[in-house]
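Complex shown without one protein chain; remaining protein chains in place.
A, B and C are the chain letters, set down in written order, and residue numbers restart from 1 in every chain.
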């Protein structure tokens, strides 16, 4: 501004690696954290890194990133970068995050933390070492920051549903249902680690553990790859959404092998005794991003579906039978987590708002000298659940304890 | 009627054993079959049997049963009884049904067919022997006759959802969530065979197999008894519903052991390759009779919830993306199964209508000399699925093929 | 029954005039009243009257009516008939009902009470005269007996929603949306009195007044006939539902004039100050029998839709904002009106159950020497509301007080 004076509070220089889907969501988040919230250490969009200079420059310009780097190591090395935000595919998380932590930079790493338990263990160790030096780290299970999810966790913690008996979680998408949807890095085990399991199954593991405040102790699982070979080509023009798409049947294209799971289903047991069922799939025709979670407790229940993400359904079993019923709570009241910063009641939030909440929580924790959640250790634990799922599925669904 | 003439068509004399919950539903069904449908061989409510003469007489009077018996053997022996309707607890099904078949009576037997695979095998053998003599038998998986379920099966059979990828089925009730709900025969393995598994899990096994026209080949399972001991007493007056209820904490009552499962969860695989998840529980607080079934196919999907039993949700994946969406079909059109006999569109049917449809289908099959469905062999196959669930649950959830 | 003894309680001989749609519903009701409820004076299905002997005889046989009459005067004259149930079109209500009352028979008369205010006034006068002789009368606004409606009334009466501010009521059907649906008595003002207004609009006037315990004081209205001429022919075979249907365009058929409204919309004011909007139409494509009622009070709200007739939505505004939400009450608990007589929770009731509840309430009032509700005076008041709607619509929607 013309009459601007330098801000008196210290700012936090953000350096982001990656600029695709997650990069866009995170850029908006860093910017919005200042626009809507009073954060103790306002983030600056300092530098963005990507291998293709023109592409990353264009992406950076859209959100006002101040500098561009084509080597993430150079980004980490910048003095004006205080926090490194890792938005790349999973196979690069460990290397970048560990280097950043060792360089004394705070780290936000997209989920899943890593592609293997071994990598995740290294990352957790690096985070623990960094923590002793006041360097903070967080893994980006953003859906935790949907207000309805926060409310769900609060209700469980307050004992409003009693002892948890059942957990029922599904993450349903359908962008692979077309057998002519093309290959992508998300279908390549080397890049993605796993398929639906790590990409979306990880979210429902995190969310159910977060809401219940409890952890899975073991699983019995099946995984499946319904369409094992797909065209190795760009999707035809205008053939659909950013995920998925379609390759014209008539085109003479090479075929690639899908090396990850299309769907994963598993039973589980929580530490407190609850029985759980989980399902993650990209083949649930008609379900676009249905993260459905139900928790049945001894005195109440909760239900959530991300396709109606501003709603939480709460059944209070202590109500008289004549007037008991699932309450459709529109989670847009100022009393609800994060909502007071936004719009009046009934003015809905969308997908990307959770990223802003995540940025605010992280920046606040850093400014206050606290460790943010979920930690890299939390990310490692989820990785161990996913590994147990794969092990059980490989051994006739035998009950497989979660390691650690 | 004053000017009545004898009906020219032959009638079918019904003899019913049992007169509680299922007896009431069946009585209404036999009566309604004549009132709403043109059946080729109208059923007569000939005789009803129960051990307590006064109670069975009172129950019979409410629906116009013509005769009362206190010994089911006497009922089977009556010349005016052509069909024996078995509405007793599961431990008596085999004995009564086999005796009736051997006496040349058609049999309708409530589900589950029996409490053990061995009993079910004997019953299926008796049914096969009787069939060769023109004696018909059927097991009462009534929910098949809900119009929305019939429509679902038709849509799958017509290829409207393509190849089935996912089956997701839950039967959720909550009448045991109160730890002071009393013991009942339904919680006693000797009487009931199993708990939620046989009582309600059997229904979702039947329904998903019926809708898909496919069968489960194996399972991986867990079962649980959350509240192992319950008061051995009548529920306190006015303490709630016919199922469940509550015993006052202050009363000095003996405790009984719950010998059946409270909940069962299992993964499964259908013959055609679909992945399945199943859950049956009486601890889903706030869910009263939620039979929820979702089928995801390669080109479409279906969703049903018995708590909205007049609706079927159908997603046609061949629609253009801009206008595709789950259709909320109100299954009350004359074009829908059974509906033309009832009310105009939008005038909903209720729980008991399925029993009438079942009676109509059975009477029609008998009149036309066809075998009705589901057969005792179908009931046996479901019993084998339930047995596989129990075996898997007893062996660390190991994958367990369905026998047969 | 073979060993039956004569019932010690006196029974109530029912004589029913009419045997079409409403006749079927009422037959089931008289029968079910005995089967499911303990009524102090059990109804007998004594005699049924209709002009076509064969048709009425066939209809009577389906439900076990004991005698057939082809002249309603003969039916009224029978000594074994204690109550006359009038299920004919509206133009005959006054004559039959008044004759029956004068003959000392209790009367149940289908809604709307009459086709004109003048007729309704005569009927109310006859009812008042009969009442002084202990002869009871009731008009059949059956939807009052849907359990969710009864619960709604109770919640308002208990003050759970505070002072009523808004009433929003729609009765939406679509069976006339096809311009080739044929003429029928329902489209003929001489027979039907009015169109959507009296047929379905009357229901939402009654229901909102019943739930709020308040009455409309005036209206401002519009009515419309979208399709003024229709084919005078039977619907083509298999052309659809009992209402509506379709006449093949190719057929050379005479056209008849629709002399009633297709749709009526009106604003209103209740005695307590609430603002109201009403809409009744048979042209709401896709809505089959959507009776939708919303009541907003100063501390709570209610919402109901007959297409989900087992649900009542209740918002308690005294809840803390964080957990307030519309509760989806599944109105199938034994604590709910009428429900204890039927099935366990979550086992839904259907359209026709309300008729049984109506029969039970009427028989009980007669046995106890009380006047049942709604009375003929109540029916007259609704007729006056409908007349005010027609008057306002005829005079540029001018505000028109309800007479009386």
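Details
Note that in this section a contact is a pair of C-beta atoms (placed from the backbone, for glycine too) under 8 Å apart; a residue touches a chain by one contact, two chains touch by 3 or more.
Note that this is a predicted model, so its numbers are computed, not measured.
The residue touching the chain not shown here, chosen from C:27, C:281 or C:310, is C:281. Note on the undisplayed chain: of the listed residues A:273, A:345 or A:404, the one touching it is A:345.
Only one of B:330, B:348 or B:402 touches the absent chain when the whole complex is considered: B:330. Within the set B:138, B:151, B:172 or B:187, the residue that contacts the chain not displayed is B:151. In the full complex, chain B contacts the hidden chain through residues 151, 155, 160, 312-314, 320-330, 333-336.
Interface residues of chain C facing the missing partner chain: 161, 165-166, 168, 170, 172, 174, 177, 179, 220-222, 224, 226, 240, 263, 265-267, 269, 273, 275-277, 279, 281, 283-287, 294, 296-301, 315, 317, 321, 324-326, 396-399. Seen across the whole complex, the unshown chain contacts chain A at 1-4, 21, 24-25, 27-28, 31, 34-36, 57, 60-68, 173, 175, 240-243, 287-290, 306-310, 330, 332-335, 343-353.
Definition applied: only the chains that are shown with their structure count from here on.
Work out the mean CA point of chain B and of chain C, and you get 34 Å between them.
In terms of their C-alpha centroids, the spacing between chain A and chain C amounts to 54 Å. For this pair, chain A with chain B, the centres built from the Cα atoms lie 42 Å apart.
Residue positions 330, 333-334 of chain C each touch two or more of the other chains.
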